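All protein chains but one are shown in place.
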Amino acid sequence: MAGFLKVLLRNVLQGPSTDPYPLGPTFSPDSIRGKVVVDPTMCIGCGMCVHVCTAGAINIQHNENGHVITIYRNSCCLCANCHLYCPTGAITLTDDWHSAHEQAVKYQQIEQQHIDYEPCLGCGTPVRVMPLALVSKLYAGKPDVDPEHVRHLCPRCRQMEDAVRTYNLQHPEAPASGNDEA
Amino acid sequence: MSGTKTFSMPLGPVHVALEEPVYFNLTVEGEIVRKTHLTSGHVHRGMEALAMRRNIFQNATLVERVCSLCSNSHSFTYAMVVENALCMHIPERARYLRVIAEETKRIASHLFNTAIQAHIIGFHSLFMHVMEVRELMQDMKETVYGNRMNIAANCVGGAKQDINLKKQEYILKQLELIEPQIREIQDIYANDPMVHTRTYGLGLLPVDDAIALGVVGPVARGSGITDDCRKDSPYAAYGDLDFNVITETGCCAWSRVQVRLRECYESLSLIRQCIDRMPEGDIRAPLGKLTVNSAVARTEAPRGEVFYFIRTNGTDVPERLKWRVPSYMNWEALSVMMKDCNVADVALITNSIDPCVSCTER
Amino acid sequence: MSNLLNKLSVRSPWLFRINAGSCNGCDVELATTALIPRFDVERFGCRYCGSPRHADVVLITGPVTLKMRDKVLKLWDEIPNPKVTVAVGICPISGGVFRDSYSLAEPLDHLIPVDVNVPGCPPRPQAILEGVVLAKKIWMRKLGIEEG
Partner (left out) sequence: MQIQRTGDAALVAELGTFATQQENATWQADDMYGNMTYWFRLDTPALLYPAAVALKAKGARLTMVSACRRDTVGTSGRYISYHFALKGIVYTLRVTLTDTEDSTPSITPIFANADWHEREMIELYGIHVTGQPNDNRLFLDEKLDAGLLEGAVPLSVMMNGACTTDLWERVLNGREDGEEKK
C-alpha cells in the first residue's frame, strides 16, 4: 500500500489537476486537426479530395460558370487524406475544434467555396484561372513567360503558346470560339 | 443457497462493468460460473464489405476506425499489406516514423487497459491516477499528430506527416515525464496488496491451452509464450532496434498486466532509439503498379498479432481485404479462464485479455 | 410542487451513455471526460449513472448497428422526460465512415429526436464538455427554467 500512498500524498501536494475549460483556457496544440477549410484561390476542382475521402464528406459540383466545393463537417472524420493528396495544397485543417452545435443547425455545418471561372484570354471559353503559385512553379525556369497572362489561358491555348514559344513558331490565329476538349 | 441448482444469468449488452456492448450468457451454480456463452455482433458494422467498395486510399482511413485503441496498428498493417501487394519499398525515415506512432499508441493502450482493471477492482483512485498519466500520452499524440485517438500517422507508401526537430524534442520531454510515473505504476500493480490479492492467480490460462487456442499478444506472453511479430518477422524499423520480448509465467490476470506495463518500458526505449537513429529523407514513396496479386502482412498490435490479407485485381479497389484482430483469437480463451470462477470476477477476467469488441466484430 | 422539483433538479442533470456500435474512440473520450480529474464533468453538477431511469441527458456514440437499434430505442424510451439527446462523434450524426453499410440502421436522428451534435472522430474531451454544457442549457429550456 505504501507505493500508492506516496502517489496520493504527492497528488494532494500538487493540488487539483483539473483543466479549467470551459470556464478558463485549455491545452490546445496548434497541430490539432479541427476543421477542414478550402482555399478558393487554389482549388482547381480536380476531385482528388472526393476520391480519397472515406466518409464521402466532400462534394464538388461543376456548372458552366465555375464549381462549388462543399465539405460537410458532420461527416468529416478529420483523417486529413484530402489535405495529403490535394495536388495544389488548397485544403488545410485548422486548429478550431469547437464543434458542438444544436440539431437545428445540423445541415449548416459546412465549408463551402464558390470558384468562378473567367473567360480564357485566348479563346474566351470560361476557364478556371490557374492558381498563381502553381503557374509560378510550372514556369519556374522560364523568365520570358508572364505567369499572370498564362494563368488566364485555357489548357489548349496554353499548349499552343508553349509550342509557339518552344519552337519559335509564328503565332497561329487564336480559335474564334471555344475548344472542344476544355 | 443450495449450490446444486444451476441457472443461466444474462450479462450485458449494456452493462456498467463492460466498456462495450457484448452479451454473456452465464450458466451459474450459486456464485460459480460453470459455462460461458458469448453472443456478439452488436458492433458488427460490415466493414469488410465496405472495404471492398472503397479504394486503397480511403481504406487506410476506414481500417483505422476498426477500433480506436489500436487504430494505428490497423492503418499500419493495412499500409504494409498494400505495399506488399504492390511490391513497394518505403523510405527509411518512414519506417522509423511508423515505429514511433505504433509505440506511442501501445503505451496509451496498455495504460488504458491497466486503468480499467483498477476501475473494475474498485480501486478508483488508482484508476484515476493511471488515466491521468495516460493523459501525458494523449497530449503527446494530440500535439504531434493532431488527434488523441485516431492519429492518422500512416498512408500507403509511408507516413502521413513528418516529425520535425521541435516535435522530437517535445516527445523526448514527455517521455522523460512519463517514464518515472509508469515505473511507479508498475510497482503498485506488482506489489499493492489490494491489486495482488484480487488479480494474482485469477483467470488461469495454462500454457497448453494457450498454444491450442492460438492466443496472441500479452495474453500469450502472460502465459510464458515468447511470441512477438516484431522479433519473429521484423518489419518497419524493428529489425534495427534493440528491445526485449516481455514474458511472465503466472498465466493469470496479474501476469498479463505485468507484461503490458513492462512492455511500456520497451516502447519508451524504442521511441527514443527511433528519434536518435532516424535518418533524414523522404517520408513517402510513390505508389507501385497495381496488378493482380495476393499478399499478407502482420504486425504486433498492443493486443497481439494483427493479420491482413489483400487480393488486388489491377484496380485501386481491392477485390478482397480481410483482417483478423488479436482479440478474435483471445475471446475463446475466456471460456478456459472463466471456468469455475466467481460471477463477480467475470468482468475482471474479461478485461484481462484486453478485449476489443469493435475490433473483433468489425 | 413539480415546478419546485424542477427548480431543484437543475443543478444536477444525470448523464447516461449508450454505445450503439462505436469503435471505442468516442466511448473512451466520454469515459475520460467523465471519470478523470482533468476534465471532471462533475463540476457542472453532471454525474454519470448506471441506469437509464435516472438519466436526464443521454450521450449516444456509434453508428447504430441493426443489432443495437432496438436496444438503443428501448433504453432511450426508459429515460424519463424531459430528456436531452446528444450524438457524440460523426457516426451517430451521419453514419461517418461506415455509412452505406448493410449492417447499419439509420442515422440516429431518423430514429429519435436529437438535440445536440458533437462531431469529431473522436471529438476531444473539451469538445464533449462543450456539448454537455449545451445539453444542460437545452434541458433547462425544456424544464422551463432560464439559467440563473
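Order of writing sets the chain letters: A, B and C. Residues in each chain are counted from 1.
Here is the rule we go by: a residue touches a chain if its C-beta (ideal position, glycine included) is under 8 Å from a C-beta of that chain, and two chains touch if they have at least 3 such contacts.
For clarity, every value in this text was computed on a predicted model and none was experimentally measured.
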item	value
Omitted-chain contact residue, chosen from A:56, A:131 or A:147	A:56
Omitted-chain contact residue, chosen from B:297, B:334 or B:349	B:297
Candidate in contact with the missing chain, chosen from B:183, B:284, B:322 or B:339	B:322
Contacts of subunit A with the absent chain, listed as residue ranges	56, 59, 61, 70, 72, 75, 102-108, 110
Touch residues of subunit B, complete complex, unshown partner	39-41, 44, 48-49, 52-53, 80, 83-84, 88-90, 211-214, 229, 231-236, 239-240, 294-298, 305, 307, 309, 311, 313, 319-320, 322-324, 328-329, 331-332, 361-362
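Criterion: only the chains that are shown with their structure count from here on.
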item	value
Chain contact graph, described as a line, ring, star, complete graph or other shape	complete
Inter-centroid spacing, subunit B versus subunit A (mean Cα positions, whole Å)	35
Centre-of-Cα separation between subunit C and subunit B, whole angstrom	27
Per-residue overlap in subunit C, given as positions that touch at least 2 other chains	37-38, 96-97, 121, 124
Residue numbers of subunit A (touch at least two other chains)	17, 32, 54-55, 77-79
Touching residues (chain side subunit B, partner subunit C) in the complex	13-14, 16, 19-21, 41-47, 49-50, 53, 61-62, 65-69, 71, 112, 119, 127-128, 131-132, 135, 138, 142, 147-150, 356, 358
Subunit B contact footprint on subunit C (complex, rising order)	18-19, 21-29, 31-32, 35-38, 50, 62-63, 65, 67-68, 71, 75, 96-98, 100-104, 121-122, 124-125
Interfacial residue positions of subunit A with respect to subunit C in the complex	16-19, 21-23, 26, 28, 32, 54-56, 72-79, 97-103, 106, 109
